[in-house]
Structure formats: structure tokens, C-alpha cells
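All protein chains of the complex are present and in place, except for one that has been dropped.
Chains here go by letter, A and B, matching the order in which they are written, and residues are numbered from 1 within each.
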Amino acid sequence: MIRKLALALPALVLCLALGTGAALAGSSQGQADPGVTANSILLGTTSPLSGSASAYASVARGADAYFKYVNARGGVLGRKITNTIVDDAYNPAQTVQATRKLVEQDKVFAIFNALGTEHNEAIRDYLNANKVPQLFSATGATKFGAEAAKYPYTIGFQPSYQAEGWVLGKYLARTQGAARVAVIFQNDDYGKDLLNGLKKGIQRSKVKVIAAEPYDVTAADVQAQVAKLKSSGANTFAVFATPKFAIQSYVYAKRLNWKPKLTLANAVSSASNIMQIASEGGTNAVVNGSVSIVFLKDPTDPKWRNDAAMKLYRQVMKQHAPSANASDVYHVYGMAAAWTAVEAMKKVGKNLTRAGLVKVVANLNIASNPFLLPGIALKTSGSDHFPIEQMLLQRWQKSSWKSFGGLWGYRGA
Amino acid sequence: MADFMQQVVAGLASGSIYASLALALVLIHRATGVINFAQGEMATLSTYLAWTLTTNHGWSYWPAFAVTLALSFAGGAAVHQGIIRPNEKGSVLRVVIVTIGLLLLINGAVTWIWSGEVRAVQSPFPTRTIEIGGVAISIQDIGTIGVVVGTMVLLWFLFQRTKIGLAMRAASVNPAEARLVGVRVTWMLSLGWGLAAMLGAISGMLAAPSVFLDPNLMAAILIYAFAAAVLGGIDSPVGAIVGGLTLGVGLNLLGTYVDFVGADLRLPGALFVILVVLLVRPSGIFGHRAVKRV
Partner (left out) sequence: MRLGRSIAPVSAFLALGLVILVVPSFVSAFRAQQLSYVAIYLVALIGLNVLTGYTGQISLGHGAFMAVGGYTTAILMTDYGVKDVWTIPIAALVTGAVGFLFGLPALRLSGLYLALATFAIAVSTPAVIKRFEGFTGGGSGINLFGVPELTASLTPVEILGRELVFNDWLYYLAWTTALIGYVLAWLLLRGRTGLAFRAVRDSETAAQSSGVGLPRYKTLAFGVSAAYAGVAGSLFAIATTFVNPDTFPITLSILLLVGVVVGGLGSLVGLIAGAVFIQFLPEWSQQVSKSPGAPTVVSGIILIALMFVLPMGFAGLVGRVRTLTKR
């Protein structure tokens, strides 16, 4: 017994040593903020590299490619950006641990574009308490720019899901008379925010939501929900879903011989390649005439083929993320965020500090971003931490999107 | 009434997909006594294979289908020979861990090779819908049920009426005695794994045109397939079909008409079925009660 334990103890210590890293914690180099040296900036990102949401890992990849491009041209005022990406498997508990590692062990300058609603929520208090910027959170949950006073270090990026729903609702209210709307929505904050926004947008108009069916992300298919929505007798179909389920919704509607007068879709699931699949070679009438909102330039949209920014996008992807699929619009999202981060850091200047960065991003006023639609500005202020609040409406015509009308802006809680 | 029937039809459509994967689970359990946690992922991999052949290499449907089935068979047998067999002599736990490792390996590989983007898969059946009494029925769904029933009949025939089927059953039930009468047990087990992988491939190729292809194609269906297999009797191919269709229709109707269940408790509903059946009648509707000799 003693011998077993005599062997076990060193083994145990070895175990702990394996898990144990650097001995004495390095003394912080005094005055400069962590993550910034004379020629480098260290950023940290948590991203779902594994698990069921790994499709969204493209966001971090697009951003990373852009940072590499910027580094190749001298970096930000002479500092090269290193963006450490850590997998959180879309599990908020992993996000918390990964974020702590980035802040306490890797000593990053800021957390950039962390992906996921509950994931950002789980780390928000910690980051603000430790005065680490939570830059351009990749989530559209409404609560994210809404508590700006309480969380000065947290800045969102995309229009909130509620804003999207609101714009679609307002469009219905202005143009569809007494439409009867049936909604399929994902049963979480994302889907519910969109639905709430829609309801707010149609307030005080003749439009009514007469049926709303949730589905859980663990569902195999949404046939039952679409069948139920068809039987409600609605003439407008709103699809607030993630790509796979959005495609299913369109296809099942067609299979059930449902012919709604108008179909609405939200931004995440209306990328051109998704719509192409849903249109089943043009035979799906439900897809034709669909209306959606958009704020990013879609790489599969022919109208941007000769656009300078999208040419740059393709070039950057080819050089710095050659194995990635460049027609995936999530890369553009990441790149748009990375572009904004670079602009913000340039604006802070040579003396790059966390406080300085937060000041800049909380008072952002950038007129345009090459990866966003023309005219969309990035603005934040004291109580409003959503940089992007404008979007365009677009209509699916035959095999591509065509935007119409002017920019819509959302100003609301 | 038409709405009710429409839900029943939708339930039959979903249920036939659950049944198709359940057949693979039943086969593997019957032939090898193992519950393969990686069955779904293997089916997903096969489906991606078929997709690559038709989309990236421009093959037409049936040749791609045939090659995918052949490769799946080979893959399943190889997995058994290379990975499962060395661990069979250990405890049940080792096999469970190994199939879980396989699940992770294949799931990750699919994402790594093909990315998480959603893709469309060709269907062997026309996607037209016919309407009967206000209820829309898709020809593809009818075709799926047909293929699943046909496969079940073939399986039944294999097990009950062929020598190889007999050998497979013997190898699974009593390997020691089977060896004594000249059955090459290990080959029979590998054959079982190969066939199950083929069934999984068929299941994936039936499901993907309806549900659309992404790395999680089978992950969601797997649980429902387990529930269907358990409900019908984990050793019975007929049970897998009946279980799948019953489950599909039952969950749909529950989800539509019982507010408490709603849309979000359908998965727990399926799991509840697994639990209740395992507790009340572990052999399922059509299964046989195993009697343990002491």
C-alpha cells in the first residue's frame, strides 16, 4: 500500500504540474495597459469552433483574416494585432472560463467580438468589473446596448433583433393594410426579440399577428409548426429562424401548398445562398417576393461583384483564410467588426489605453464602413451602445435580392 | 378535420425519417448487441459523401447513391474490425467510450472538411405535392415511407430466411456456441456493422432532401430514432417502423393540441417515451423478452 502511494504521489504532483503552468505570476509591467506593447496589440475572442453552432465560427475567421491583412500593411500605428481565438463550444460556462484565461493569463487588451447572446451576458459583469473592454459583441440581443450606463465597457455591433423585427413590422403597417401574420420563431432570446420587435412595429395599425409557433433548436424539423401556421389562415408568413430552419420553413410551406401573399425573413437567415436553396431552383413561389432586412454586403449578391470593398474582401480571404468558403456572409460580418476595431484603435492614437478605447467606442461617429451597405453609419453615445442601427429593406426577385426604399433607422429601447 | 389530418401526415413524414435511422440502430443491436452512439454521425458522413459526389464531382444520383452505400458498408465493417473488436473483450463501458470517441471524431471531421453551412441534397423522388381532401401530401414523403418499409422487408428476409442471417443471429446471441458450429463470428459482427452503416447512409439520404444537410443532420434525429427503436422493440425491424411512425404522429399531435407540451417539449417528449417504455416494457411493442439463465 505504501509503495503504491509512494508512486502515486509523484504521479499526482506530475498531474498537477501538467496542469500547472508558469510559476510565479509575472509582475505587471507597471503603467501600460495589459496587451499593449510598443509594437503589438493582443485581442481575445471566444468563438464556437466546435459544437452545434460551429457555422458561426466564420465570424471570427473573417475578422482574423482582416487583422492579418492590416498587419501586413504595418498594423495599427506600428502595432501588429494578434487575435487569440478560443473555442467555447457555444457553452456559456466555457465562455466564462475562456474569457478569464484571456484576461488573467494571456492578458489581452480587450475582448473582441465574442459570439453569442448568453455568452456575452455571462462575461459582461466580469469584464466591466475588471475594466476590460467588451468590444463589438457579436449578438443582437436587445439587452445588449440597453444597459449602457451600468456597463460602460460593453459595446454591441449589429442592429438589435428587436430593431429588425420593428422595421419589418413598420413595413407591414405602412404597406400591407390589414395583413394577418403567422410567425415561426426560434424559441430563445433571438427569436423572441424578433417577434417582440415585429409586434411593436405593427402597433396602432391594422396588421395583426394571428399565430406564432416556436421551435426549439433541438428540433429535427419544423413540419408540424408550418402546418399549424398554414391552418391559421394567415396571408403573411414571417420566418424568424436560423438558416437550416428558415430553409425548411420555406420548403414546407411550398409542400403544403400554402401561398402566403408575402413572406418576411430576418437578416441571419436571408443570405443569398440560403435563399437559393430555399427557392429550389426557382420553383418555390413562397420565396419569390420575400422581404428581408440587410445591413452587410452579401458576397454572393451579383450587384457587389465589382465593388471595391468586396474585391478587397475576396482578396483578404484568399490571402489570409484560403481554406475558408468566401461566399459565407458571416465572414463579412467579422471583417466589418474588425475594420471598425482598427479604425477605433487608430483614433485613440499612439497612447493606446483601455480607458481611451472605451471613450472612443462609446462616442463613435463613423459615417461609413466598406463592408456595410452604403449610407449605414456607426454611431454610439452615452445611453446607446448599438453602433449600427440602420438597415435597408430588400426584396427577393427571381434569384437575387434587390434593396428598395431608403435607410430605416431604429431609435428605441 | 383537414388540419388534424395534415398534422398526421406531417407526423408520418417525420416519423418515417426516425424509422429509417432506427432500423440501423436495431440492426446493430440485433447483430452485435451494442448500442452505437456514433450511428447518427456515420450516417451524416455518408450523406456528405453522396453530396460531394453529386455536387462537386457532378455524378448523377443513382451511381453516387450506389458508391456511397458501398463505401458506407466498407467503412462500417472497417470501424468494427479496427476500433470496436479490440475493445469488445473489455467491459461494456469501454465500447461505450469508444463509440462516443467515434461520435466526436466524425462530427468534428464533417465540420472541418465541409464547414457548417447548410446544403441542399437531391432527392430520388419528385418534390411535387398531391392534394387529397384539403390535405397536402408530398410524393417525397410517400417515397420515403416506401423505401423504409422496403428496407425493413429486406432485413426481415435477411434475418429470417437466409443462412447468413441465421449465422449473424447466432453470432450475436451466443458467440461461443456459434463458433463451435463453424460460424465465423468476427466476420458476422463486421457484416452487421457494415450493413448498419449502409442503413444509416440510406437514412441520411432520405432525410437530407427534407431536413437539409448540415453537420447536425443526424444529431437531432438520433434521439428520436432511439426512442422509436426502444418503443418498437430494440430487436425488431418491424418495431422500428411502427415505433418511428407512431412517435412521429404522436409527438406532432401532442405538440399541436396539448398546450403544455407545445413545440419545445417535443424532444423531452421523445425521451419520456424512451424512459417509460424501458421501465414498463423494456422489450418494446414487438420485441422479445430476453430470459437470462442463471
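By definition in this document, contacts are C-beta pairs under 8 Å (C-beta built on N, C-alpha and C of every residue); 3 or more make two chains touch, one makes a residue touch a chain.
Values in this document were obtained by computation on a predicted structure and should not be read as measured data.
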Selected residue (touches chain absent from view) among B:83, B:166 or B:254: B:83
Option from A:90, A:161, A:185 or A:371 whose C-beta touches the chain left out: A:90
Where the unshown chain meets chain A, residue by residue: 1-9, 11-13, 15-16, 18-25, 49-51, 54, 57-58, 61, 85-87, 89-94, 96-97, 100-101, 104-105, 118, 121-122, 125-126, 129, 187-189, 216, 218, 323
Where the missing chain touches chain B, by residue: 34-35, 37, 83, 86-87, 90, 92-94, 96-98, 100-113, 115-116, 215, 223, 226-227, 230, 264-265, 267-268, 271-272, 274-275, 278-279, 282, 294
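Everything that follows uses one rule, which is that only the chains that are shown with their structure count from here on.
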Inter-centroid spacing, chain B versus chain A (mean Cα positions, whole Å): 35
Complex interface listing, chain B residues touching chain A: 2-3, 6-7, 10-11, 13-14, 17-18, 108, 111, 115-120, 127, 129, 131, 136, 138, 210-212, 214-216, 219-221, 224, 252, 255-256, 262-264, 266-267
Of chain A, residues touching chain B in the complex: 50, 52-58, 187, 213-216, 218-221, 223-225, 227-228, 230-231, 243-244, 247-248, 251, 254-257, 273-274, 277, 280, 324-325, 328
